[in-house]
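One chain of protein is taken out of this complex; the other chains stay put.
Let's look at chain A:
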Amino acid sequence: MTTSNVPEIPPTVLPELNALPELNALPVLPVLTDEGSRWLEAATERVRADAGALTALFPAAGRACGRGPVPGEPGWTVDEAVRVRLLLALPQTGAELGETLFELYAHGDAAERLAVLRSLPALEDGGGLGDAGLPLVRDALRTNDARLVQAAMGPYAAEHLSDHAYRQAVLKCVFIGVPLAAVAGLDRRSDEELARMMADFAEERLLAGREVPPDVWPVLERHPTLLTRIHALIGEER
């Protein structure tokens, strides 16, 4: 390995976990035109009366209400916020609600899938969703679409994924470039085993002469033994 491939030793001032402002996980109120408001109101009524109405209404949300950003709510678009409103109108709870969500997700395009994933924290509070949203979180985490993986790693996943699944998902985020600042629950759920996995990953990258993604360091920082191991490796390579 040539020395030019060895990355710099990380700076002593390390970013904190979740240093970036977290997305608002709660459903935000979309800002709509009069026409959009009327559509959402009518659509909400129809969904409240019949969950089946969603198969036509859910995909139409962007065309009816727009797809621009929601002012003051970074990361939220109008169509996404509108879709979450429609899901909140579902007259279902628990396992039944989980099945409806999975069905919508499974037949949804990318924007619809994102909205279903983003709705989970609110439906957990309002719809008694419990564990019934986990199958679609697991499905999203198996994809290679970074948008879906990021949306899946919200507060619902932080609450419901097993330790093993949570660690694997965090490592996957680092692999595919989802910023860990966008991952919920790291402060609480990042443990020594996750740090060990990150250290092995960093070592693998260093040995291959490849860059170590910066998100690795804050996780390692909490476990000085592991951090020392990697620093020693970087020192050796130099």
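In this section, contacts are C-beta pairs under 8 Å (C-beta built on N, C-alpha and C of every residue); 3 or more make two chains touch, one makes a residue touch a chain; residues count from 1.
Definition applied: contacts and distances are computed from a predicted model.
Trainee: What protein name does the UniProt record of the undisplayed chain give, "ABC transporter ATP-binding protein", "Lipid carrier protein YhbT", "TatD family hydrolase" or "Acetolactate synthase"?
Mentor: The UniProt record for the chain left out of view names it "TatD family hydrolase".
Trainee: Of A:45, A:109, A:163 or A:204, which sits in contact with the chain we cannot see?
Mentor: A:109
Trainee: Of A:29, A:95 or A:176, which one is in contact with the hidden chain?
Mentor: A:176
Trainee: Residues of chain A in contact with the chain that isn't shown?
Mentor: 55-56, 59-60, 62-63, 77, 106-107, 109-111, 113-114, 143-147, 150, 174-178, 211, 213
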